[in-house]
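Note that one protein chain is taken out, while the other chains of the complex remain in position.
And then subunit A:
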Amino acid sequence: MAKVVPTRSEVLFLFRSLLRTARQFSDYNIREYTKRRTIDGFRQNRTLSDPDSIASAFSHGEAQLEVAKRQAVVYSLYAPKVKSIMDLKPCFDGFILFCFIL
């Protein structure tokens, strides 16, 4: 079965959509993992030249985008009550400064 090979702009569009979806996760760890996984996946498949493997990597990416979109909605319903310390970093620095002044 011959699949349609995606164009360059379609690939970039998928990449950008995945990164945009990754941003929507409320949990720091999931958000950063999704971002990292997207970037690593695209880097890894950068050198593909065989049309079949390009097409299958692209459709895998599209399927993952659907999963990410769905999970962003589901996780937003069960958002962690306490934020990760990584999300609080600017406040934390301010607090240390505050202690230092005292």
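Here is the rule we use: contacts are C-beta pairs under 8 Å (C-beta built on N, C-alpha and C of every residue); 3 or more make two chains touch, one makes a residue touch a chain; residues count from 1.
To be clear about the criterion, contacts and distances are computed from a predicted model.
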item	value
Choices "Hyccin", "Nuclear pore complex protein Nup85", "Acyl carrier protein" or "Proteasome subunit alpha type" - which one is the UniProt name of the chain not shown	"Acyl carrier protein"
Selected from A:39, A:65 or A:88 as touching the chain missing from the view	A:39
Positions on subunit A contacted by the hidden chain, ascending	8-9, 12-13, 15-16, 19-20, 23, 39, 42-43, 46
